[in-house]
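Only a single protein chain was left out; the remaining protein chains are all shown in position.
To keep things simple, chains are lettered A, B, C, D and E as they appear, and every chain counts its residues starting from 1.
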Amino acid sequence: MAFDSFLALLAMEGHAPYVWSAWGLTAVLLIGSALYARAERRHLLRDLQRRQRRERHAGREDAHES
Amino acid sequence: MTFRLEARGLACERDDRRLFQDIDLEVGPGEVLRVEGPNGSGKTTLLKILSGQLTDYSGELHWCGQPMRRARSAFLANLLYLGHTPGVKAALSPLENLAWYQALCGERGDEAERMAVLADVGLHGFEDVPVAQLSAGQQRRVALARLTLTPRPLWVLDEPFTAIDKHGVARLEQRLLDHAQAGGSVILTTHHELAPLGELRRITLGHRACSVAGE
Amino acid sequence: MTFRLEARGLACERDDRRLFQDIDLEVGPGEVLRVEGPNGSGKTTLLKILSGQLTDYSGELHWCGQPMRRARSAFLANLLYLGHTPGVKAALSPLENLAWYQALCGERGDEAERMAVLADVGLHGFEDVPVAQLSAGQQRRVALARLTLTPRPLWVLDEPFTAIDKHGVARLEQRLLDHAQAGGSVILTTHHELAPLGELRRITLGHRACSVAGE
Amino acid sequence: MWAFIHKLGSPKWFYAISARLQPWFWALAILLLLVGSVWGLVFAPSDYQQGNSFRIIYVHVPAAILAQSCFVTMAVAGVIFLVWKIKIADMAAAVIAPFGAAMTFVALFSGAVWGMPTWGTWWVWDARLTSMLIQLFLYLGVIALRGAFASRDSGSRAASVLALVGVVNIPIIKYSVDWWNTLHQPATFTLTERPAMPVEMWLPLLVMVLGFYCFFIALTLTRTRNEILRRESAKRWVRELVAGTARRG
Amino acid sequence: MQVVEPKAGLGVAIAATVKRDLTLMLRRRSEVINPLVFFALVITLFPLGISPDTELLAAIAPGLLWVAALLATQLSLDTLFRGDYDDGSLEQLLLSPQPLPALVLSKVLVHWLLTGLPLALMAPVLGLMLALPVGSFAVLALSLALGSASLSLIGAIGAALTVGLSRGGVLLSLLVLPLYIPVLIFGAGAVQVVILDGNAAPHLAILGAQLCLALMLSPWAIAAALRISING
Partner (left out) sequence: MQVVEPKAGLGVAIAATVKRDLTLMLRRRSEVINPLVFFALVITLFPLGISPDTELLAAIAPGLLWVAALLATQLSLDTLFRGDYDDGSLEQLLLSPQPLPALVLSKVLVHWLLTGLPLALMAPVLGLMLALPVGSFAVLALSLALGSASLSLIGAIGAALTVGLSRGGVLLSLLVLPLYIPVLIFGAGAVQVVILDGNAAPHLAILGAQLCLALMLSPWAIAAALRISING
């Protein structure tokens, strides 16, 4: 353990803004890209499902007409 | 009030070559005027002059009895011109293209109306596809949808049948006929054979160019 | 040796929309193949595939029995393709344009020959005018002059009649007929009615696109 | 051999196999990153010269290394796509590019932030820094080019060609930038000449580097799967799969 | 069929034009980013070509930033009307019953919003890289925001004049760059004055005055230029 207390860890001996901003940006980008990938998958599946439902509807209507 | 486009003694030369001269014409409600002539006889040039785009001609041009220069904005409010290029944005969808053209006329319009017009020109199902991904004929159909969407009495159409398939040509001819019968008027050029159209008049350009072509 | 262009089970999709599939065709000496279909049915796309410009298709394409990939340069030496755009430089004169096309085939050619060909397509007197100053139809005529100037057995023509006047259309039809009778072959699309042409075969695309158009 | 390559190239097969692989990579990535972070932030001793600002190394170096690997991977995928027309490769290249750009940005940002306490300036025109910046531009070019085409297939091929041209150039650029800086002035600061790091400092770094790589693989797998769904949405198996997930809720 | 009276609806037309141009630009997101990246790239080239020495760079930074921003604006201007010209929408714009200067002004507005403004906001970051003193960043951004609006307006005249020529790009630079010089002098001057601890207000005021002048005159000039181009 390099720090005496949690506050000391946060303060980083005065280097806090530098260390935490660098780590923060990295964390934001990594977590953001992971979450984005998940959201993307969910959106895609929802869109594809909706499209299939619409096509099924259209198919039924065609069947009615003909 | 009724409208009338008159030209007296129109003449145009481009780069010192006389294209045509002494053209007198008059177009009013219910009339269809077809400008004919072989390639290079000046049809496009004449149409651009008549629609107020080219200004280096000699002769007189009147709209509703007023000289064109003064009646310009009244004239433009009554004109729909479709040229060699369709005037649709490749990156926008047909719906967005039409919305802009409606707004240019100062109307907001509504989506349902535009959808109906697009279905009418055979683009049902392509309303939201970027125009870049449509075929040559489909792109021109987007432009043709404006004929119905923003009604104007005077249509000036330069080869409107280009790239349109047989079925589409028949529909468009019918559309022109309807317009003339409703009291509108049409000036057009085309190399197609046309089915009999309203009160069709012709003006033929370029006998000389024809003889130059020497075929 | 005689030539033959064969396609087996051609299919093409653009951005996940299937344009056509299971197209089998064969073109040999003396044959004229007309690709038909409504706007957006994939005619241009098919012609680009057949002329070796588009490569993202599935199926097989053979030239004289060899797969196209290997026979490419032999094939190109026998092909003349004219697309939607005429392929003439606006800043050059018709003569200079033709000279370049001749040289691309590895021939020097001579001036008199080019003058004769230009006169033949009705451009006598325009040989030295920059193409920019020609009308839409005259520009296409410059491109059409290549049909005579650089003789190739296989012609692939995408809407060659666009912007050509009545007289010119008749001449061009005659030209196609002559070519077929001399043992050449032609693949073309057009929305024009054609006069009877050699051994004319048709292939029709896009029934589905047609029903989508819903007219 | 060919059969294997084409099987690998089949989206359906890839979709199935990646479904089995990706949970492992995600788990490994999270584990390594957590361990490495805590170790690096809390337990590793502070540097005797730089103090605690030194802890930036644990994100800076992994990001810098990964950013370079991403470019090479992307170019290799581009070659595979151009030569063998394997679509999976292109889908992977498409999802790697933005991530690589992000990592490049992280390296630049963390480096800049590190520079302030150590060098007293945010930025110097040092060879390494400069070539990293140029790499960011190369990434942006590839991404922009792909997006600029209306037709996706052309965009893919163009981006592949550019990635290839870029990867041929990267060593040349690096070499000339190195050379440039030694020409103009003696390097004020060198990144390479560091006091030999004690084990308790570089071990967490190694963990972080491995964690970043696992994260990269996991993310690429997941996003390539999304890309498969998007591009192959008309295929029978995707439709069935989508219908299946719909039924499950 | 009755004659149509010219309706007002100018507001609708302007709003629709702004919306259309924004959509067009944002649909290709790269269009918006590209000038910014060009700006950054040109700034990167200078240290590579000149020297990495911080002091020297700081001395020439205001000028470099301004010249680079000017080039970026000017290059992106080339496409302002070209797309519309090529597909025939420009013809239609000219034939619309609305006053042309108002319509082109809305096109220029969109251009500035998506080019000039982001450039101004990004300049401080590049200033940092060129070791420009932090105190001058506000004036740098403000002078660029004001100045680039004038640049867009003036450049649009050149773009309109050259839209009919197939190779407008370089010719456009020639027409427009000399007109940019006053803007450049006062813009770069403002930043330099701040660095020397002076008061930049007079410079900024002059930039504002230039903008007003450009706003009043150039819409008409652009409209006239477009009419000439379409006549060709």
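Here is the rule we go by: a residue touches a chain if its C-beta (ideal position, glycine included) is under 8 Å from a C-beta of that chain, and two chains touch if they have at least 3 such contacts.
From a predicted model like this one, the values you see are computed outputs, not experimental measurements.
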Touch with the omitted chain, as defined above, among C:94, C:184 or C:206: C:184
Decide which residue listed in E:34, E:136 or E:229 touches the omitted chain of the complex. E:34
Decide which residue listed in D:63, D:102, D:129 or D:144 touches the omitted chain of the complex. D:144
Please identify, in ascending order, the residues of chain D that touch the omitted chain? 82, 134, 137-138, 140-141, 144-145, 148-151, 153-154, 157-158, 161-162, 164-166, 168-169, 172-173, 175-177, 179-180, 183-184
Suppose we count only contacts with the excluded chain; which residues of chain E make the list? 28, 30-31, 34-35, 37-38, 41-42, 45-46, 48-51, 56, 59-60, 62-64, 66-67, 70-72, 75-76, 78-79, 82-83, 86, 166-167, 169-171, 173-174, 177-178, 180-181, 184-185, 188
Would you write out the residues of chain C that touch the absent chain, in ascending order? 1-3, 29, 51-56, 64, 73-74, 76-79, 81, 83-92, 96, 99-108, 151-153, 182-184
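Basically, only the chains that are shown with their structure count from here on.
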With centres defined as the mean of C-alpha atoms, identify the chain lying farthest from chain E. C
Between chain A and chain E, tell me the centre distance in angstrom, where each centre is the average of that chain's C-alpha atoms. 36
Chain centre separation in whole Å, for chain C relative to chain B (CA means): 29
Within chain B, the set of residues that touch 2 or more other chains is 84, 90-91, 133
Could you list which residues of chain E touch at least two other chains? 28
